[in-house]
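Left out: one protein chain. Kept in place: all the others.
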Amino acid sequence: MKVSIVGGSGYVGGELLRLLLRHPEVEIDRVVSQSMAGKPVGRAHPNLRKATALTFSPPDAWRPVDVTFVASAHGGSMGVTPKLLDAGGKVIDLTADFRLKDPALYPAYYHTDHPRPDLLGQAVYGLPERHRSEIRRAQLIANPGCMAAASILALTPLVAAGLVDPQRPVVVDAKSGSSASGRDGGPAALHPERSGVMRLYAPAGHRHTAEIEQETGLPIALSCHGVEAVRGVLATVHATARAPVDEKGLWRAFRAVYAEEPFVRIVHDAEGLYREPEPKLLAGTNYCDVGFATDPHAGRIVAVGALDNLMKGAAGNAVQCLNILGGWRETTGLDFLGLHPV
Amino acid sequence: MKVSIVGGSGYVGGELLRLLLRHPEVEIDRVVSQSMAGKPVGRAHPNLRKATALTFSPPDAWRPVDVTFVASAHGGSMGVTPKLLDAGGKVIDLTADFRLKDPALYPAYYHTDHPRPDLLGQAVYGLPERHRSEIRRAQLIANPGCMAAASILALTPLVAAGLVDPQRPVVVDAKSGSSASGRDGGPAALHPERSGVMRLYAPAGHRHTAEIEQETGLPIALSCHGVEAVRGVLATVHATARAPVDEKGLWRAFRAVYAEEPFVRIVHDAEGLYREPEPKLLAGTNYCDVGFATDPHAGRIVAVGALDNLMKGAAGNAVQCLNILGGWRETTGLDFLGLHPV
Amino acid sequence: MKVSIVGGSGYVGGELLRLLLRHPEVEIDRVVSQSMAGKPVGRAHPNLRKATALTFSPPDAWRPVDVTFVASAHGGSMGVTPKLLDAGGKVIDLTADFRLKDPALYPAYYHTDHPRPDLLGQAVYGLPERHRSEIRRAQLIANPGCMAAASILALTPLVAAGLVDPQRPVVVDAKSGSSASGRDGGPAALHPERSGVMRLYAPAGHRHTAEIEQETGLPIALSCHGVEAVRGVLATVHATARAPVDEKGLWRAFRAVYAEEPFVRIVHDAEGLYREPEPKLLAGTNYCDVGFATDPHAGRIVAVGALDNLMKGAAGNAVQCLNILGGWRETTGLDFLGLHPV
Partner (left out) sequence: MKVSIVGGSGYVGGELLRLLLRHPEVEIDRVVSQSMAGKPVGRAHPNLRKATALTFSPPDAWRPVDVTFVASAHGGSMGVTPKLLDAGGKVIDLTADFRLKDPALYPAYYHTDHPRPDLLGQAVYGLPERHRSEIRRAQLIANPGCMAAASILALTPLVAAGLVDPQRPVVVDAKSGSSASGRDGGPAALHPERSGVMRLYAPAGHRHTAEIEQETGLPIALSCHGVEAVRGVLATVHATARAPVDEKGLWRAFRAVYAEEPFVRIVHDAEGLYREPEPKLLAGTNYCDVGFATDPHAGRIVAVGALDNLMKGAAGNAVQCLNILGGWRETTGLDFLGLHPV
């Protein structure tokens, strides 16, 4: 299958390249980057040094392929993706531009009207654990946001089992590593300013709120923190229990949804250093580890989702979607187990 | 004033020493440590190398002084503090052993009956911002837990202004640095295992829950995470608003409580890299920075408290209490401004 | 091919497992660990959770296989390896116990007489870039130390091209990450003590000195530092030039030795953020990146070697040796490209 990448010089573009270069069913046609056009791929992605002779292409060098990954800055896909679709190929969009079904949410959360609301209905929210069969038939796949993916995967079993009071806002306290700000993180991303922080950068109103509400049907109060790690998202979800629930009930709820999922592991151990999901273990993998705990004292359930923001939170999930499109084993090219310690 | 430290070889003991060696009104009589008895203080606390000729004393070398700081492991104070009080001096206890008023909470949260429930009523919860006048007259001061202090200081203005629905559990999502586990952190504290984590080590039921509930009167759902920093606690508090409230109302509520406090700064800026409280800025200081945000979408208020767990969360707050006991300016020996960047 | 691991619960054992579980030519027979016998492999190595049903075996459960990896503590192999050899299999030893040819060096560097000096001559120093053909025929392979491997690979081209004054000690200033201390790093490895250090823990006399001298024939002055990373070794080598040499001469010297090597990359770029080798890029990979610079002002050459101490500095190199033993493509099971950023 022939694929191309638009926006190939950012961190997500680099991960797509790393995965696709080793993918047995895929040939990379073009890697488009305006700023790096003409330069070897290893200049932007030093881990790929000597692994490929690819160079970045200018935007106008793109030509029709089977699937194009769009890894531009948010907003950049609204313009280019319609053209790619018109050219007849499929698009896996890693920006936020086609994730929301309701056009009214774009001005609210992204401060812009959506230029192509007609495409929102046809776009599939690309979380295989929720929309696998639609992804298989999709022309346009909107890859989820990293904190949204972790939160949705933590909440889905609770919703499916009817354990959560749908009237009470679910508090999601999310932590993410510094790569989530991308290569243009600005002064806040400078090492001396970022090292060792627990930065509450979005106490409320973060954009991913809309995605989580769309997928779970629950009211969400999302707070986002930047912490020291480079990769990783941990979404700690605090929900009001509809009725008392014990650990067995939670195990049942999570197993019912994830028993067969290749990339979701239920982690809730009685002992050891990693009793609950931990993003540190997931760097470079496509896993989302999910866990849970009961808080009978407060009548609440804590659920938790951990992932690598550049993998299951971006490029890895996109390749998982590609595998579904291609009809291949879903783990193709995604079998890295992760490093410990790291 | 003559003071001694019992349990002087741990991290909190080291901070007490650092502060008291520079305190103009204080003379250190003994620094007791069973494990380090006879060794110079700089062996345990290399930052104090050559700053003092003090050596650690064995427990039986303690002799009556005006004030004794107890910085033992939790549980260790229950035995020693009654003896210190009997000897006629005052005690500032940095363990959890006398923080809770209700004896029934000790078996629930600390898995032990309290041997001296009679002392619980006389102990003063040593948070100056709430109990300054009682501290002034106290014999026994129970220094708050680090996550409790941050949470209580974030919540107090909301409670005082009646902004929070007291029927709905307040979610507190706390993050702390690695020094909070002390010098005996065990395998989980090993650098390769701890570096870069976002570890959810206590999804529910953490001991500090009881302190926060005692001081605020609100039902609390506390989740605790370990993150990469060495020092620092950030408590992100998610409360259900009793009625709609705007930023001005929150400013008023916080200013009403903290306008005159020397160690509580209200941080809620419109721009800059540090718009909300950030523990990274507070290492070595006795500040608790507090901030807030409204979440009208979810009908909630987010409040936040940041501090250095070894300072305002332990030794610094204890010295602040000592200053109150001594009738000195409350900032004596505590005027370090903090480092940026660090 | 059937393989076993003795000492499977440490960090090196974990990496061997991770690699061998995905290796297409290998079947793991036993993973021996005294301390963890009976427990699932994922308890010690949480990244392998759900990737394998293997449990640790007690030492007496070992049975003859084609190749046994010995990843015990240093000293532990002197006893067990002779027995494994007697049982007829091959051994890849990841300890220091058979690395040195001269028995007199063991009391000098390891404070112990060697119990089986007769085996030292038959052991092959397992650095494929220097001893590939001997490895192919070896019964006993002594896998190099991590700082030694980086230093030797940086120095080999200089020695081969006769660029270095063999009378003047070569200064090697090595930096390593915290995983190099293993799982039992002791108090010095505690996160609060280790985070952010530049610790000069061995100003002179480090054990790896002997290996580097053995392989290069040069007098070595080795200083070792612990720095903040979890994985990685950087060996900065400062050598006295025998005669003036320019960059072209150095390029020639390095290309002459490494042009065909699958796991040694020459990195010496004119621009970019990673102009010289950087271990951060190599976590999880089997690469040793080597680089160089001239210092005409001081009449010296700087060479540099970077690797992941658990991979090319331990488990990865051991699997590379296994591939040579097995006659397979040398990169089998070792094609991970590394993560950026991480």
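Each chain carries a letter (A, B and C) given by its place in the written order, and its residues are counted from 1.
Here is the rule we go by: a residue touches a chain if its C-beta (ideal position, glycine included) is under 8 Å from a C-beta of that chain, and two chains touch if they have at least 3 such contacts.
Quick caveat: nothing in here was measured; it's all calculated off a predicted structure.
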Missing chain touches which shown chains?
-> A, B, C
Per the definition of touch given earlier, which of B:Ala37, B:Ala51 or B:Ala161 contacts the omitted chain?
-> B:Ala51
Who touches the missing chain here, C:Met1, C:Ala37, C:Ala161 or C:Val197?
-> C:Val197
Would you indicate which residue among C:Gly126, C:Gly232, C:Gly313 or C:Gly338 is in contact with the undisplayed chain?
-> C:Gly232
Per the definition of touch given earlier, which of B:Val32, B:Val91, B:Val230 or B:Val304 contacts the omitted chain?
-> B:Val230
Hidden partner chain, residues of chain C it touches = 168-169, 171, 173, 175, 177, 187-188, 192-193, 195-201, 203-205, 209, 219-221, 223, 225, 227-230, 232, 234, 236, 238, 240, 273, 275-280, 291-295, 297-300, 302, 304, 306, 341-342
What residues on chain B make contact with the chain left out of this view?
-> 11, 14, 18, 21-22, 43, 45-51, 179, 230-231, 265, 267, 272-274, 278, 281, 283-285, 335-342
Using the touch rule from the top, list residues of chain A that touch the missing partner.
-> 11, 177-179, 183, 185, 187, 189-192, 194-196, 228, 230
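The rule we apply is simple: only the chains that are shown with their structure count from here on.
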Find the geometric centre of each of chain A and chain C from their Cα atoms only, then give the gap between the two centres in Å, rounded to an integer.
-> 36
When centres are defined as mean Cα positions, the distance from chain B to chain C in whole Å is 45
In chain B, what residues contact two or more other chains?
-> 177, 187, 192, 195-196, 228, 230
